[in-house]
Every structure is written in structure tokens, then in C-alpha cells.
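What follows is a single structure, written as C-alpha cells, with notes after it.
Note that one protein chain is taken out, while the other chains of the complex remain in position.
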């Protein structure tokens, strides 16, 4: 029922998208943007998460083709969301993109999926469990016959200002920050969202939790004060970890501090081989 | 492990929130806002949808209490998301709010949940299936011993301008619109999101689909042209349906047209007993 | 040139909006939403600020009228933005709404304007000047012959957690918060945005600045540590100030803390006569 082919009884309706175009301009990417779809996703632990993704699906369009067939792009997601389909994963992006390009008979394509990802964490002292949410983005590109994919995750953390701590008699301003890590996945390496989350959280002044009892709040307060980090420190700390990791063909790390003493953010960025 | 009670070994840490406050000002609502949580949800068809909600959970705070215990609010969601918990539903809001108020020993409370809801629709001619997404909001309030709840859903549709059709030799400007319906659920009536979606879609110039083949596109184009609707018509048509329905103790309907000929919206609103 | 009347040579085009409607349902508000317009604005100091507002302009529509004339609503803003027009102010809302209702020959109307407002502040020790931005919302309503208006401003501040300070050996988690104050303006009182900003900033752990030198950063860090505030304290402190002020016929105060130790907000709200 979800077959993308045109039903026979419709063939008398003209197919304008399939007509030629005489401007001789190839289109880098054309397709659908912002389609929300429920998708099962698995990461390192192999447990399926029922997430909801915002999906962009594009193909390259040769200069002599007037248009693409948008409905076939949506049909790809219908297939991916079917009960018998393998759940989405970083490792499965290649097969999904190959399917897309084949359905559209396109010379290249691009898939961009963004969705919330949840990790059940234990509070540092009381051990109480709660969920933390992270925004994930998966990109897969097939261009000129070459495939590459990237995994990006935005990790909210605490940052505590070293300058404020040093110059003040007591206290130090701190705030919520978001560390965003993007990595190029090597074809022969397994990349997991969970691993990137841990790197960001370990390099922050403190990590966040859904539930903290008072004993935990004391712990994270003191931990942040013991580990002051400039926005510059956040990106350098993460970059040092990523630069030495053979799984990644390149990376970018950004940190944004929603400053508690200003109404703007402090921001830093390091990219290598990105 | 998810019990919200304070562990015994933590009791020596001072509990400032439990201290008295001497300003003699009661707080209408205090709690957590914008917590993202995966929640199973069921509507009329009884099939569980794995959705992800943005959750606001509040309690009323008496004038003599300094603060509330935020972590217990998050613990409520941990319980709701547990594998053995009954899935969220409109009918189950009362029990969830009663649980909240009991956990916090509060004189009143409020739950606000917003989440995407999906309906598998069949294209009008080809019959091809695809998902459509709708934004749902559930509100439950316990105040002065009285409980009430509301269900709100935002339904994207097509609107086609009657004036443009009438005055033009051919064509008519049309655009995506969002019809938002909110209803007060009566205690003795079952209210389902799906029913509100249908009302909005039936009163529009045309309804939307994830996948449309050419034969379907012809159908919805002509249907919209045959059913022109001002933004005023959209809210009047829906209001006429809701006003006569005994399930609802009051309602509000809003329509916003993202005008294709302007860079602003046309908007209309009717509320009765809201 | 900006007259809203229909030009003579157009009178042969049918005016569908002016036609009668037989569903017998009055519309509470209909008009334009989200129109962005540059508007000069003056507050207490009488100095014109060139701000840019997002404008919603609505009228009430009787049951027997099919539609309103949207273009006349935009024409109102064209007039308001003209070089010879008096700049927008809280005190001038009544005249603007009267003009709107007269142009549309409507029994009632509503104006909602949201815009950034800037205050040049001096850093607390160095005295260096910089701008701070605040989101302002002005609402004016004429309904059943009665006029009322409200002024709302969102003030970003620092909040420092009293519990974290009390239970920790050193440090205390703090974060950016937003205190939102809305007041009903009495007809015989002058209400200024600047005054509401000051109330919110004085009740916070510390206020924010665009530029802080190190000596200022030391000051605000220590001030926040000396003035810990729960989200409950923020709304109670502001409410105590507003409740005793004869200029306001009612108020609402909300505070949202973008918690530095969680990925959700703490929130509190008090409304009196709102």
C-alpha cells in the first residue's frame, strides 16, 4: 500500500516533474524539509527508543530534469517507521540513504534527522534515577559517489566562571551551557551518541540531572566550584579528547554559555578536519 | 529506587524549602517547566503512541511555606513513564493530578502537557497511507477543591480565500492555516483528540496529508477551490459544531492563516464558556 | 495616499467581506497577527526609541457581518509610523485603539504589541555604560464599551539558590532567570516600563549588564551570593511591591529559572486582580 510507484489508473495525469528543464542548471539538493515522524532509534545499548524526528530528505537533481517526486521521499519514512523495519541507527544511515537515492533514481542525496535522545542517569550520591534529554542530529550525504555521515549532539551542562571565582571573596557565577559535538563517522568505526554525551559531560564544570536530592545538589554545587571552566576551556577540553580518537575523521565542538550575569551568551568553537 | 521520599542518610542536610515564610503571600503555582519526557499516550482507538511531551507541573503553595520540593514533581513523570504504568490519556488526567497533589501535600495543582500526536490518514483518491502530525495540549487544574481539564489541538489545514476567488478571473490565493480547538472536558464525557482533529479538518477548505499522489493533488486542489473559507468562516464553522456538542463545557477556536499574499497572518477567535 | 477608503474606480469589484453572514455567530476578535513594523516609542524619560514591534490588531465582528477589512488594520500602523505621528506610549494606547475601532466601525477591538526596549545602564563599580534589552508587551482592549490596558515586561536577572548555598561547603548554583511583570494600568495613573524593570531587578539576586569589567564582575558575583533567592522568593518579592502600589489595578508576576543544574526550568506565578 505504501509503494511509491504511480498507480496504473493515474497514468493519464500529466507528470510535469518528469519533464525536461532547459535552463541547464543542476540543483544541489531538493526535497522535503521539517517532516515530523516517529522513528525507533538504537544506540550503544541496543535498546530501542521511540523518538520523534524532524526529517529533511533531499536528492540531487540533474540539469535536464524539471523536478523531483516529493511523495517518494515521504514514502521512505513510512517504510522506515513500519513495525518490521530495522530501527534507525548511526550504522544504518548508509543503507537508508542508498534506498532514498535508488527510489528517486538520483545521482546523490542527503538525509538530515534531528530528534531528542534520552539517557537514564543516576544522581551522583543518592543514586536516584531520572531521564536527561539531548538533541541529536544525524547527517548522511552521498555526493559524487562518495558517502559520509556525521553525528552531532547538544549536551547541556553547568559551567562555572574561573575569573569570577578567582576575583570574588565568595561564590562564582555559573550557568547552564550547551556543548555541541559533531563528528565525522569513519566507515570502519562504530560511533554512538552516548559516547559523545559522556565526553561533553566529563569536560564541563558539572553535568546535569533530571532529579537531584539535596545531598546530590550539594555534590554538584561543590563539584562545579572545584572545576571552573571558561567557554574556551570547554571547547579545548573536548577538542583534546576528540583529536586523539581514531573513530572520528574530523570534528567540531561549540560551547555556548547562557551567562547568568549578562543577557547574551559567551560562545567558542573549534573545528578540525570538519 | 524512584521513590520521591528523602533517603534517611540525608536527613541531616537542612531542608530550606520546608521552612516557613513570613511575607504572608500564597503562590498560585510553583514547579517545573519545560521538562521533556517520553510518555505513552492513548486516544479513541486505544493504541499506544510513544510520544514525547514537554511537561509543566505545578502546585499551589500556602502563604506560610517557603518553597516546594521540585524533585518530587520530576519523580511523578518517572512513575508515569515506567513500563507498568497505564499510558497517559485524557480520561487519566484526574488521577495523575491527584497523585501530584498528594505527593507534594499541596492544596492545589496544575499539569500542562504538550506533545505531537500522529494520525495515519489515507490519501483521498489513491488511498495511500501516511502520517499527519498535530500538536496537542492537555491541561488539568485542581483549584479550591474543584477539578477541570481542557484538551487543545492545533490542526494544520488549507484555507482558500473567497474574496480572491470571487474577484479574480482565475485562481484564488490559498495557504496553510492552523485551526486550534480547545474544549473543556465534562466529567461524565469522553473527549478524544481524534474527534477534535476531524471537526477542524471538515470545516477547512481542504485537509492536509503526508503523501499525495498526483490524482490526490488534483482532488485537494479542486476541493479547496470548491470550498473557499475566510478566517472568519473557519472559526464560525468550528464554533457552530462545538456549541451544540454536549461533551464540552466550553470551548475556544482560533484560526491563523499564514497568508500567501502577505508576510503576516490573518487571525480569528471565538470563545464560549472558556 | 494611505486612506483606508476604497478608491472610486474599484467599486465595481464585489466586496464579499461586507456581505451578511447567516450563521448568527459573533466573532470575538478578527484581524492581523504577527505584522512586524518599526515604531517610535517613548517611556518615562521622554526620549524616543526606534523599536520594531510585532503587532496583532483585532476587532470584534458582529454576528451579521461576514468579514472585516484587513487592509485598514495595516493602514493604522502606516499612520502610526509616519514622521509626523506622535510616538507610541503606554498613555497613548487608548487613542490608538479608538482610532482602530473607528476605522473599522467595530463594536470593540484589541491591540497587542511586543517589542524590545533598551535601557542604558552603568556598571555597578566601573560606571561603564552599556545597553540592556527587555521584551515589552502592550495590550489594549475595548470590550462592551469598557477600555483597559496592560503593560508587561520580561526582565532577565540572576538568581542564586538559597538551598544550594546553605547545604554546600562553598559555592552555590546560580543561573539566568526571567522575571515577567504584567500590570493593569489605571486610567488616572502613568505606568512606565522603566519602573517595572527596576522592581524586577531590585528583587533578584543580582541584575544583568551588557558590559562588566572585572571589578564589576566581582561585585555582582558577591552580591548574588549575599542575596540568594528561590523562584518562590522572586515572585513573592515582586508581588509584595506591586500589591501596595496604587498605580496598578491588578498584576501578575512570573519567574522562570533556567536551572544551571537541570535541563528544565523552575517556575512560579502569582496573580492578583489579573
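The first chain written gets the first letter, and so on, giving A, B and C; residue counts start at 1 in each chain.
Note that a contact is a pair of C-beta atoms (placed from the backbone, for glycine too) under 8 Å apart; a residue touches a chain by one contact, two chains touch by 3 or more.
What you see is a predicted model; the values in this text were computed from it and never measured.
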{"item": "Option touching the unshown chain, where B:24, B:84, B:169 or B:188 are the choices", "value": "B:169"}
{"item": "Option from B:90, B:224, B:252 or B:268 whose C-beta touches the chain left out", "value": "B:224"}
{"item": "Residue among C:52, C:86, C:102 or C:190 that touches the chain left out of view", "value": "C:52"}
{"item": "Interface with the unshown chain - residue positions in subunit C", "value": "1-2, 6-7, 9-10, 13, 15, 35-38, 49-52, 71, 74-75, 78, 81, 116, 118, 126-131, 133, 210-215, 218"}
{"item": "Touching residues on subunit B - with respect to the absent chain", "value": "132-133, 156, 158, 160-161, 163-164, 167-176, 206, 208-210, 212, 214, 217-218, 220-222, 224-225, 258-264"}
{"item": "Subunit A residues touching the omitted chain (full complex)", "value": "13-14, 16-17, 21, 23, 25-36, 56, 58, 61, 66-68, 70, 74, 162-163, 166-167, 230-232, 235-237, 239-240, 243, 256, 262-271"}
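Keep this in mind: only the chains that are shown with their structure count from here on.
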{"item": "Chain centre separation in whole Å, for subunit C relative to subunit B (CA means)", "value": "25"}
{"item": "Multi-chain contact residues (two or more partners), subunit B", "value": "13, 35-36, 74"}
